[in-house]
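Showing subunit A:
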Amino acid sequence: MSKVVVIDGNEAAAWGAALSRPDMVAVYPITPQSSLVEYLAKFIADGRMDADLMDVEGEHSVLSVLHGACLAGARTYSATSAQGLAYMFEPYFRTPGLRLPMVVSLVNRDSVSPTCVWGGQQDAMTVKEVGWIHMFCENQQEICDTIPIAYKVAEHPEVMLPVNVNHDGNYLSYGVAKVELPDQAVVDSFLGEKNVNWHACLDPERPMAVDPLTGGATGAGPATFVRYRKGLCSGMRAALDVIVEAHADWGRRTGRHWSPLIEKYRMEDAEVALVTIGSMSGAAKDAVDEARLDGRRLGLVKIKTFRPFPVVQVAQALSKVRAIGVVDRAVNFGWNCGPVFQEVLAALYHLPLRVPAMSFIGGLAGADITVEHFSQAIDRTLRLAAGELAVEPVWLNEND
Partner candidate 1 sequence: MGTAFDTIAFKASACDGCGKCMTACAEAKQGASRISIVSGAGEGRFELSLCRQCGDPKCAMVCPAGALAKDEASGVIRWDANQCVDCLLCTAGCSFGGISVDSHTARVAKCDQCDGDPACVKACPTGALEWVTAGSVFKKYGDREDMFVPGLSGCQGCNSELIMRHAMRKIGRNAVLATPPGCIPGMGSVGYNGKTGTKVPVFHPLLTNTASMLAGIRRYYDRIGRKDIVVMALAGDGGTSDCGFHAVSGAAERGEKVLYVCVDNEGYMNTGMQRSSTTPFGSWTSTTPVGEHMRGKTQDAKNLPLIMVAHKCAYVATASTGYMEDLYAKLDKAVEASFRGFSYLHIYSPCPTGWRIPSSKVIEACRMSVDSNFVTLWEYTREGGLRFTRSPDRPIPIRDYVKLLGKYRHLDEAQLDHIQARVDEQVALLRMMAAEPVAAE
Partner candidate 2 sequence: MMETKYLIIGSSHAALEALRAIRQADRDGSMTMLTRDGHMPYSPTILPYVVSGRSAPDRAILRDETFFAANGCAFVGNATAVGLDAKGKTVALADGRSWRYDKLLIATGAAPAIPPVPGLDGSVPFHVLRSLDDAMSLRNAMGAARRAVVLGGGLVGLHAAENLAEAGLAVSVVEMRPHVLPGYFDAKASGRIEAAFTEHGVKLFLGRTVVAVDAPDGRSCTVRLDDGGAIEADLLLVATGVKPVADWLSGSGVAVDRGVLVDDTMRTNLPDVWAAGDVAQAKDFHSGTQALIGIIPTAVEQGRLAGMDMAGDSYLKPYAGGVPINTYRFFGRVALSIGQAAADGCGEVAEQEGGGYRRVVLADGRLVGYASVDEPFDVGIMGELIRRRVDLSGCKEDFLSRPLETGRRLMSEGWR
């Protein structure tokens, strides 16, 4: 039977992981992830979770031991943040290429420098091109539910890609809320039997060379390499449908229906839309409601699945509005705007008519993005709809 608890986001993630029955959990502590791995260690110590706990000497090895275990056939889990992800980058980059269906929570944190230990999505946004699937959670319940869903997606034979389940540091990691823990039997039947290394394994009973040299200036080498790269893209494309199916399946089994790719909030007749990602979406929806009370036709599109980017869904959702404001918790240096904004622009290019859009950046380094901040954003987006161009982003916390 499911049970209701009041827990923070990190514990919700730990429960999501524990219910997914990974064989191996590798950990290295980092703020704001630390309590998550402490929960896992405690679960294992208390016998509530049957997994090998590997306290290794750094995030580089966290992912490396999981690579080994996964190639041997294990279901694996870990979590990290910011600098940990940076240190993990070498094996991180390799994971999707090896098509290892792992799940790693990113407890999003802004990355140094300046030195900072608080929330922000700079970590995830910096690795968005690597080939991991990225899903962003809005609240503690969604964190707990999304982790089993992530395994279902990752291990789907058409996908076979690693998944980062993101939840915001501080606001979600430490924030407490009511969470209904799914019943173990429900999760078990949802996930089914694991098969993580049918494609590449290190097993004396199936000897093979894993990751041989592939490439070269001429001949079959580089062509083979192209096949691998295109295969990864196919996995990403297939994931869009698989993610939708998995969320639907989860909804049928638990009664909780999360929007799989994007959530459209009051978009039916919206003239102006906000686009959000992660935990900020709650406050943003309040601001939308307030604007509606004022008679303005506001709507909101929340991005749950950022990789693969749901291009069609985003473009269609936004095709009928007159202006769009995209709120980011990270910076795209070079474009000097929000990274989600940049992605949304790219999706909009597929529409026959140009829809003006602008970038808002807020919530960096742990800052709250309040309903007031979103109201400012709504005002500015309305002016955009009226023809006031905005090339530069608006930094929402700049004058706090």
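Heads up, the rule we're going with is that a residue touches a chain if its C-beta (ideal position, glycine included) is under 8 Å from a C-beta of that chain, and two chains touch if they have at least 3 such contacts; residues count from 1.
Here is how the candidates were picked: all candidates are chains of the complex that A comes from, given by their letters.
What you are looking at is a predicted structure, and each value in this text was computed from that prediction instead of being measured.
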Next item on the list: Going by the contact definition at the top, pick out the neighbour of subunit A in this complex from 1 or 2.
Entry: 1
Checklist line | Contact footprint of candidate 1 on subunit A as seen in their complex | finding: 23-24, 26, 52, 54-58, 60-61, 64-74, 90-91, 94, 201-204, 206-214, 220-221, 224
